[in-house]
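Okay, so here's the structure we're looking at.
Heads up, one of the protein chains got dropped from this complex, but the rest are sitting where they should.
Chain nomenclature is as follows: A, B, C and D, assigned in order of appearance, with residue numbering initiated at 1 for each chain independently.
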Amino acid sequence: MKIVPLILGILFGGAVLSYVLGKIHVYIKIIVSFIALLTSGFLFLSQYGVTDTFSMNIAGFDVIWRINPLSWLFGIMIFGFGLMVLIYSTAYMKGKERIGLFCFSLCITIASMVGIVVSADLLSFFFFWEIMTWASFLMVIYYRYEAQKAGIKYFVMSAIGAYAMLLALFMIQAEIGSLSFAVIAANWSGFSIGFQTSLILLFLLAFGLKAAMVPLHTWVPDAYSISPAPFSALFSGVLSKMGVFGIIILFYVISGGSFATQFVTYKGVALPGYLLAWVGVLTALIATIIAVVQDDAKKLLAYSSIGQLGYIVMAIGIGDSLGMTSGLFLAVNHTIFKGMLFLAIGAVFYRTGTKKMSELGGLITRMPYTFFVVLLGIITLAGVPPLSGYVGKWMLYEALIQKKLVFLAVATFAASTIAFLYCYRLIYTIFLGQRPEKFDTIKEVPLAMRIPMVLLSLLTMYLGFYPYHLLDVIAFAETTLFGIEPFILKDTVLFSQIGGVDTITVMSIVGVAFVVIFIIFNTVYKRSRLVGLKDIHTSGEVPGPEINLHFAINFYQPFSRGVQGVLKRSADRAYQSIADGLENLFDLMRYIYTGNGQTYAMYVIIFLVFLFVFGTILI
Amino acid sequence: MVYYIASLSLILIGLYGVLVKKNLIKIVLSLSLINAGIHILLIAIGYIDGRTAPIFSTPELRPEQMVDPVPQALVLTAIVIGLAITALALTIVIRLYDHHKTLDVSKIRELKW
Amino acid sequence: MMFDPVLMIALPLLAAFLIPVINRFSKAIPKYIPVVVIGFNLYESIMLLPYSMVKPVIVIIAGWQPPLGINLTIGPLGNILALMISLVGFVVAIYNIKFVTEEPTEKYYMLFLLIITGATGVVLTGDLFNMFVFLEITSISAYALTAFIRDRNGAEAAFKYLLIGGIASTMILLGIAIIYTYTGTLNLADIAQKMQYVDPKIALAAMVLLIVGFGVEAELFPLNGWAPDAYSQAPTPVGAVFGGIVVKAGVYGLARMIYTIFNFEGVFYFLMIMGLITLLMAEMSAMRQSQIKRMLAFSSIGQMGLVFIAFGLATQRGVEGALFQMLNHALLKPLLFLSAGYLVYYSGSKNIEDLDGMGRRKPFLAFFFAFGAFAIMGLPPLNGFWSKMIIISETIRNGFVIVAAFVLAGSVIEAVYYLRVVGRLYFKKHDDNQQEKYVHGSAIFAMSILVILAIVIGLYPDLVMQYLKPAAEELVNKSLYIQSVFAIN
Amino acid sequence: MDYMSIIVIILAVLLILAAFFVIRSKDLVAAVVASAVVSLISSIYFYILQAPDVALTEAAIGVALTTIFFMITIRKTRRDEE
Partner (left out) sequence: MRKILAVFFIGVFGYYMLAILMDFPFGIDHLNPGLAGAYLKDTVSKTGAVNVVTSIIVNYRGFDTLGEVTVLFLAATGMSALLYDGKTMNRSRQNASVIVKAGSRLLFPLIIILGAYVFIHGHLTPGGGFQGGAIIASGFLLMFISYRNYHVSHRILSNVESTAGSVFVVLGLLGLLYGATFLENIMPLGIPNKLFSGGLIPLIYIAVGFKVGAELTALLDTMLKTVK
């Protein structure tokens, strides 16, 4: 028995089995899902460095599955995070309706993502890609009534992306007669530049959609915010990484890394990569700005995800050893901290029933665990020491500086800085400040929800102090797959061409400083006074019942005013108007069916004569 | 040759009726005109100058003296099929008239677009 | 155990003839007769598969060798289509048992049996005129069934159908006349053999007439004006039969003419272009339909457009894809129609707007509909995926990237309008003040068969691909077909 | 030009005229009668063309039955063409 089909079989079979058996009792469902996930996860884990290729012919297409170091890296991300989400949802979804559907689509999504990473040919890649799309679609529409618009938007955009990929992959097949990555990589440099460009564009349309590249990101905020919290975490944590994975596949696997020789290069970066990097940084900038003005916590996190994915995409676009390493590291990192944040916000929602930050506040005393998780999450997000975000950011800046990509570096820096704003907004409006009275009695979330959050927090700390295991795996993937010179590691010191950093030292110093300051603030300077919600200054305005003057309303008002111009031109609205226009155009077409039988008969005769005439001309 | 022209004229006149006449019964009549035209055409195709009908009514008749029997068989079948279509069409016309109180085809277009 | 394949036509005819007599004794028995008889057809066509795959089964009728008498030529293609037809017929027959209450029911069952017999005859026969006769059986019963619910719109739809169908049948007859004139034979293989000596100008005329004639049943673009009306006004199971059976017979006729009888290279390009236009027009028209069955009709036309595109490729794999798509369509469109039938029945309205909240009130039906919609969109791991893959890959392989791009654009449109309906079913709130009506077990059973088959084929497409290969070969390699018919001489 | 072909030509003219009449006539009954004439002439044609079987069929079905069907239909609907 080959190991890869076994893993996929367990996963998909487990999903179906849990759905079917789950009809008996809800626990059976959860247990079956756990068993499936754990067994296949351990099987997967054991495949590090093993290349076990499985191939078969199905409906005349060759299908190849294998696990290589890159897929191992992504697979472990999927399994680990999937497990966390599953644990979390046992508590989160308890007593909710349609748990069967939830569990099923969660498992199918995880399984299909594993399928994507183990695929070594484009057809099975596409196959699992589509399964992932519909499985996640089922999740987006979980809250049926509100979710219709978001769901359809997600599905249709995904379909457009997927069909673009389909077109590209069959164009490749028509050219070289195979869909296997290896064969494509061997033949890629033989393609003409125009052909390559069209392939890249088509693939980027597909992957960019999932990786939420501007301007393909419009489905993200709606879909992320409307799906159940565990699934939002999965969406942002790993599902979006599939887009990143696809971009890596496109840029470094199926193209055989030949862009540098095929295209013009700028400062050592091939043109497609350079453009991709700009798209990435623009994504980061725009999304970050929009994130700042969001009031819905999940939407904020969604935009923040878009922004973070922008960095990752940029890093991959730059794509030498530092860039790739930082990209992959940031990807893992993003999975962890965005997972933490989504789960934590989900926990808040679980207890308070609202995602609106303006309705929350002062939860720090009621939900301390959650507060700490969010705190660690935003620290990682901001990329400041002592947590793992710092390492990724450091490598990213190093890569930019080393390539002397000044503008990119400046833009990245700007985006990172603006990101502080929404980080602060997130933690402040929810956990600090005054607490509305109705939340005075809420409790911390159940254990099953705390465990994954805490585990992820511990992981981000660990990676911050000691990123070398992860970097080893990344380096292994890079050397075996892309033939990129691995990034230099010496003991606990990271080296680039312009400098190095000893993570343990940096992290320890900053960590100790953090703890010290924390203690000082909580003991020596504890002079703050709790203020009631109603006890606020209204600056001359008479507070009426219609004006809710909670501090979190118009939180960054000056900033919002400043970026209003940007926000007005939404890509979403542009798509909507294009879609409406097209629909009206299509609607005209059906007027050909006039309803008069004689007209139809006339069509028949016209068609007949047309055939006669053209046939005679052609003979 | 006359037969060809006659049958073709029937077909074309019938087609004109189907495409232009608004009355439902006229349309059905036109359809049966087309059919009649095709039947004449088929029989004319099977005809061979100076030969007799394909019936060996007397033993002296030789196969070489007979016209092609196959088109005749086909036309027989086709006539019956034509009758069936006509009958059904007329039934539907009666039904349509019951509901719409008109025989104008251009006024019976509730199903459209 | 295999019986003489001619029973696949003779038995249903006998049963149809006997139904009025049986009806005198018991009103209940006629409902089950189609199930039994078509079940026999299903059995027989499955049993035939191993034989026909090796070498076409030639069934002599009345003891005369092929060019002389009529014979059934059951090649892989005919057998697969017969299997498809009897499968759909069987499922719909089961569905009928409880669903059809419109008097006179025994007449309904007679017409239903005959429509299936006619289609089976079209795909099995090896004689051009016989094909015409069976096509007429199919279409005349289709006209009658369209108007079976004797309401305003049913009669209107039936008249339109009859008008266009009548013109089509005269065109076929004219084409047969021309073919007989110049080849002196009516056997398909014999015609195919002799056609090469015929002046291309005349062959073209015959082909054009036959394309138009079969194109009407096959829903080729400008000839498909009847389809939306007939689909939407006929009783629901009949809509399923139109999509699953009648159209297939038309497409078979068209393919047989183009591939086997005539040899014009250009017609394949033409077919592809017409297929593309058919697809796009249908998908665009389906976009804003307000009636669910009408929307499904346009979707059916669109699927046929895809089939035409694949047939237009004229390659082995392209034809395989076309046949696979036909098979999938034959499974899924009935599923959609049958579930839509009950949805319409429960909501009491044909409009999509009135289906709000059916997902909660009728979970099974809504599931079946959603399943069919997703499968027909081509989502893996369901069966629609593979046929779409094959067709698109083959289209691009032959250099028609633009065509493939348009097909995919059409698919996006398809996804949009199907999702709208599914969205209505699941996402809209509806006050549950209607009294609950029971969904009949037989209907659920019938639809489950289709769902299971769709999943099985989706997971293991080679199950059918192995049979589609020789079937496609039969079309692409016409000398094979001709030889096999005359080999018994 | 023998005797027969003159008859044939005259019949052809009649046939076409009758067909025109079918199309042009405002009175449906007259149109149906004209169509019966078409059938009758084609039946004669069949006889001339050595197809007695077909002639008999056309006479019985085309001339008699089809006409009756049309007549009944006209009775049940309306006689004039709107």
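Just so we're on the same page, a contact is a pair of C-beta atoms (placed from the backbone, for glycine too) under 8 Å apart; a residue touches a chain by one contact, two chains touch by 3 or more.
Please read these numbers as outputs of a predicted model, since none were measured by experiment.
Novice: Relative to the complete complex, which of the depicted chains are touched by the chain excluded from display?
Specialist: Result for the missing chain's touching partners among shown chains: A, B, C, D.
Novice: So which of C:99, C:148, C:262 or C:417 would be touching the chain we can't see?
Specialist: For the chain that is not drawn, the touching residue is C:148.
Novice: One chain isn't shown here. Among C:81, C:178 or C:287, which residue touches it?
Specialist: C:178
Novice: Name every residue on chain B in touch with the hidden partner chain.
Specialist: 1, 3-5, 8, 11-12, 15-16, 19-20, 41, 44-49, 53-57, 59, 63-64, 66, 68-70, 72-73, 76-77, 79-81, 83-85, 87-88, 90-92, 94-95, 98
Novice: List the residues of chain A that touch the chain left out of this view.
Specialist: That gives, for chain A, the contact residues 598, 602, 605-606, 608-609, 612-613, 616.
Novice: Could you please point out the chain D residues that touch the chain left off the display?
Specialist: Interface with the chain not displayed, on the chain D side: 51-57, 60-61, 64-65, 68-69, 72-73, 75-76.
The rule is short, and it goes like this: only the chains that are shown with their structure count from here on.
Novice: As a quick test, compute the distance in whole Å between the mean CA positions of chain A and chain D.
Specialist: 77
Novice: Based only on mean CA positions, could you tell me how far chain C sits from chain D in angstrom?
Specialist: 38
Novice: Of all the residues in chain B, which ones touch at least 2 other chains?
Specialist: Expected reply: 15, 18, 22, 27, 93, 105, 108-111, 113.
Novice: Which positions in chain A touch two or more other chains at once?
Specialist: 590, 593, 595, 597-598, 601, 605
Novice: Residues of chain B touching chain D in their complex?
Specialist: 2-3, 5-6, 9-10, 13-14, 16-17, 21-23, 25-26, 28-30, 32-33, 36, 39-40, 43-44, 46-47, 51-55, 66-67, 72, 75-76, 79-80, 83, 86-87, 90, 93-94, 97, 102-104
Novice: Spell out the part of chain D that touches chain B in their complex, as residue ranges.
Specialist: That would be residues 5, 8-9, 11-12, 15-16, 19-20, 22-23, 28, 31-32, 35, 38-39, 42, 45-46, 49-54, 57-58, 61-62, 65-66, 69-70, 72-74, 76-78, 81-82 of chain D.
Novice: Please name which positions on chain A make contact with chain B in the complex.
Specialist: 590-591, 593-598, 601-602, 605
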